[in-house]
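Yeah, one chain of the complex is gone here, protein chain that is, but the others are all in their spots.
This part shows chain A:
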Amino acid sequence: MKTLLTSRMLGNRSGKRLLGMGTAVLLGALAAGCDSGDKKGLTVGFSQIGSESGWRAAETKLARQGAEAKGITLKFSDAQQRQENQIKAVRSFIAQGVDAILLAPVVSSGWDEVLGEAKAANIPVILLDRQIDTPNVDLYLTAVTSDTIEEGRVAGRWLAGKVQGRDCRIVEIQGTVGASLVANRKKGFEEAIATAPNLHLVRTQSGEFTRAKGKEVMEGFLKAEAPGSICAVYSHNDDMMIGAIQAIKEAGLKPGTDILTVSIDGVPDIFKAMADGDANATVELAPDMAPRAYDILLAYRKDHAPPPKWVQTPSKLYEPDTAAAEYARRKDLY
């Protein structure tokens, strides 16, 4: 195939000579490269979405540490937020003949084709931290995720308990549009505050999960709302909240006192902010998804019993009282 193409494009004698040289190099390489390395432990490919937030960096770090601890060779690929890069990575993993694939999908749809190829090659796929939208759930072995609706509910319930019947205008900073996670964290939160008539969600906008955008969105909210009228801010992740806290400070208000904060993820910086009195609560999204997936995978390879289709991780809420200790425990992980 390639030979055909290159000779068509060169179409001259020097090109043919060059092509001959190239072929010789390739054949030599083929002969030299036949020892494909040791085949002792498992090889697992991990297609990660990117490194947009501290939480994701921690997930990646734990994936590497966990693999090392279990003697697994991890092939890691950062998709830079692009689905096509993830599809390419999964195809490359299949071509390499890995033993299993971990996939943290950047969007919920569009995976049928490539997961079908993995299935045809008998490579189990475990979804990490997000579900996919497919009519054929046989395409993956299991999904290790948190209950993202529950995370929103936990945040909403905490806020309802905190304001105790006082009227409260809430602003929301959403994550990147299109991810099921965002819709679910919004839905859960709205469910929880719907039971309290004193809580009103007045504004919502996407901060794309980044600190800079979170700050920008909060600045917009503070300008748009009458001074002192925002009572609480709910952010879909901690990074955007840290940006928002900065914006609140710059507006001359005291975050955590003048404006209550609740966000999701549990990254070290939010614990630091809580310890400093700048933030009120965070719902932890456990970042040890990959180690859990390794355990499932090893068990599956041992006894061939398919695991449940959804393995749920806990959603725990943390408040400032434990923040200093939690920060000390986590700061090296991230």
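One rule holds for everything that comes next: a contact is a pair of C-beta atoms (placed from the backbone, for glycine too) under 8 Å apart; a residue touches a chain by one contact, two chains touch by 3 or more; residues count from 1.
Rule of thumb we're sticking to: contacts and distances are computed from a predicted model.
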Next item on the list: Name the absent chain as its UniProt record does, using one of the following: "Aldehyde dehydrogenase", "2Fe-2S ferredoxin", "Simple sugar transport system permease protein" or "Carboxymuconolactone decarboxylase family protein".
Entry: "Simple sugar transport system permease protein"
Item checked: Contact partner of the left-out chain, one of A:133, A:167 or A:321 -> A:133
Next item on the list: Identify the residue among A:83, A:205 or A:313 that touches the chain left out of the display.
Entry: A:83
Check: Can you name the residues of chain A that touch the chain not displayed here?
Finding: 1-2, 5-6, 8-10, 12-15, 18-19, 22, 25-26, 28-30, 32-34, 36, 45, 73-85, 87-89, 91-97, 107-113, 116, 121, 133-135, 176-178, 183
